[in-house]
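One protein chain omitted, others in place.
Read from first to last, the chains carry the letters A and B; within each, the first residue is number 1.
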Amino acid sequence: MIYKIIEKWALEDLFEGLRANYDEVVGPQPSKGHGGPALVFDKLTNFNDLRLDYDTTILPPKKYFLNPDERILRFNRSTGDVFDTEPVQISRAIFGMHPCDINALLLLDQIFLGDYVDPYYQAARKSTFIIGTSCMPSPGHICNAFGSDEVHRGFDLFLTDLGDRYFLSCATVPAAELVDKYLDAREPVAADISDFQARTRQFKAAFKYLPQMDQLPLLYGAKYEDEDLWNQIGDDCLSCGACSMVCPVCHCFDVRDKLDANGETGLRHRVWDSCNFSEFAEVAHDYNFRPTHTSRVRYRFFHKFVGNFTRNGKMLCVGCSRCNRACKVGITPARVIRALQEDANANVGAETPDSADTVSAKKDCA
Amino acid sequence: MSAAIHNHGSSLKPAYPRAIVLSLASDFGCQLQLSNIADLLDVLGTIKLEYWQLMSSAVLPADYDIAIIEGAVTTQDHIELLQQVRTVAQTIIAIGSCAITGGVPALAAQDLGKHVQAVYSDDADRVAAGRVRPAPISNYVAVDYLVAGCPIDPREFVTVLQGALLGVRQRQQREPLCAQCKTMEAPCFYSIRAAQDIADGMATPQALCLGLVTRTGCGALCITRGRPCTGCRGIAADANLSSARTFIANEGLDVDDFDDALRIYSSHALDDGGEEQ
Partner (left out) sequence: MTAAHTAKAYRKLGANPYRPWPARITSITQLTATEKLFELRLIDEHVREEFSFTAGQFVELSIFGIGEAPISISSAPSKQGFIELCIRQTGTVTNAIHRMRCGDVVGIRGPFGRGFPFEEMENHDVLLVAGGLGIAPLKSLINHVHDERHAFGKVTILLGARNPAELLFRQEFDMWKHRQDFDLMMTVDQPDDSWDGEVGLVTRLFDRVDIDPDNTYGAICGPPVMYPFVVEEMRKKHLDVDRIYVSVERRMKCGIGMCGHCAVGHQYTCIEGPVFSYWEAINLREAI
């Protein structure tokens, strides 16, 4: 890792450098959509659209690595011929990924670049340049509970905001070259390191709420059959799956064939799916392993907090808060953790997030 | 319906499944959408269209394989026609909200007599003879495939038709629209609620978006174009209406307004004890 310091005004030079080297530069910017105010990752044509001090976006940058609708092969029904569809070879720079989203990508790597390699994910990973950026926690952000408030790999370049300047961490050769070629960067001095530390302390202190994570996987197992606990949450669930779509680590997909109008040739698609959909766990003869709202909600968080933790040593949540905003009925990781930690036999005033936090999180929900 | 629709005619030249397009009580909008299919000629290469009410004055043939039906059932004649069609057609494809949920025509189901009286006054029994409570066609005959929407999306129709030709049971997505809306990354209408913004004229206090409980599949067409969901595809099979109503109330909106908005396309399901497909 190489460390550098740049002045804030130099950011535009970085943007121009990226534009010169990548087919597309994307970053957080106000949505052009019509609903409430919201930010999205989208193509940047104008540097002034970039909002590096953003809170969160509707969808995570996951969309650039796992296309919501990926065409995975072309076929001919009559001849049985199958053709691979080429992974899209666009080179892209993502400006402004938060540590939670970079950590989410590292979790997806475990799944899509394991024994089996997903060629589409791999191609996108290889052709993407990632610029991380530091953030300050907003209400509802619980990345601290999952250790994803810090990130030490998975990016090319990371910008830590020191007020009037950025502390740059260059992790890769292309990043170092970019900095070298386009930025008037200097070596950090003691005052920079000291400011970096101060910022980190300020960041850590800004978290108003830390979920109680003690023994969560075992506790989940022990309370799995607690119908009252799960029905209280599950009865609220709209089964809409919005939570899965906006989750930076939810990655389940369905595979569907779609014919061209001629009825002979067609494409096989891989589309985002959700375990909150009732079709998800259905097998032959319409038998459904998870037919109720409750059983699906219970499973979804089980997979996040216990399933992948037991299997890969990591929980499939980075505390980014997107689902808090997407879920209209308040089914959030924090609520589930709280419900699990609550001791039904003790009348302890359980630690809860600021109710004010919940309200303001709802207000700017996207 | 499990077998693929067999070809007819001599073995020397290929024959195609014969289709008819019928309309019950509707505004013909869905038939019009059929004529908007960009690849219409390709699709017509896979079927033989024997009768299309909107497009020609030919008479309904005696024999056909696929019946494509739009509109709600509102008269005794409709019921008899449907029953007749069911005995002939191997496959019935219901298109549009009128046919599937009863749609707008079903709004008249409550106090039907009063409505008829208001329009036709003393002449009602003569002019509107044989009327029945407006209902989706599945109330009277089994429906094999359906294409939801008001009006339907021609591309979705093509996909459903292909499934019917292949004899594949239709995959029914049961969840409400929100997931697709998120995939399109459309900002949620329920977030335009900050009172200050409304006061500042930054936002409007409307936003009774019915996507929360509406059958998915449209790709959030309205929402991405700036309009809240009107529920034209009917209520989703997995919709959680009671939780959705609680949310509406918590948002400070009127639950009765929400139900009234839902009634525009789903009054049959809400009030007539009708079963969603």
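As a working rule, contacts are C-beta pairs under 8 Å (C-beta built on N, C-alpha and C of every residue); 3 or more make two chains touch, one makes a residue touch a chain.
As the structure is a computational prediction, the values presented were derived from the model and not from experiment.
Engineer: What shown chains come into contact with the chain that's not displayed?
Structural biologist: Those shown chains that the absent chain touches are A, B.
Engineer: Of the residues B:Gly29, B:Gly45 or B:Gly167, I need the one that contacts the missing chain.
Structural biologist: Once the missing chain is taken into account, the touching residue is B:Gly167.
Engineer: Could you tell me which of A:Ile111, A:Met213 or A:Ala339 touches the chain that is not displayed?
Structural biologist: Only one listed residue reaches the unshown chain, and that is A:Ile111.
Engineer: Of A:Asn76, A:Ser91, A:Gln215 or A:Gln232, which sits in contact with the chain we cannot see?
Structural biologist: Selected residue, touching the omitted chain: A:Asn76.
Engineer: Return the single residue from A:Arg270, A:His293 or A:Arg335 that touches the missing chain.
Structural biologist: Counting the whole complex, the residue in contact with the absent chain is A:Arg270.
Engineer: Extract the touching residues of subunit B with respect to the undisplayed chain.
Structural biologist: 2-4, 162, 166-169, 171
Engineer: In the full complex, which bits of subunit A touch the chain not displayed? Write them out.
Structural biologist: Residues touching the hidden chain, for subunit A, are 72-73, 75-77, 79-82, 84, 111-112, 114-119, 224, 251-257, 259, 263, 266, 268, 270, 273, 275, 280-285, 289-290, 299, 302-303, 306-311.
Everything below uses one rule, namely that only the chains that are shown with their structure count from here on.
Engineer: Could you grab the centroid distance between subunit A and subunit B? Build each centroid from C-alpha atoms only and quote it in angstrom.
Structural biologist: One centre to the other, that is 36 Å.
Engineer: Please give the residue numbers of subunit B that touch subunit A in the complex, ascending.
Structural biologist: 37, 39, 42-43, 45-46, 158-159, 162, 165, 171, 173-179, 181-183, 185-194, 197, 203, 207, 212-213, 223-227, 237-240, 243-244, 246-247
Engineer: Which subunit A residues qualify as touching subunit B in the complex?
Structural biologist: Residues 31, 33-38, 40, 58-59, 63, 68, 235-242, 244-246, 256, 258-263, 272, 274, 276-279, 293, 325-326, 328-329, 363-366 of subunit A touch subunit B in their complex.
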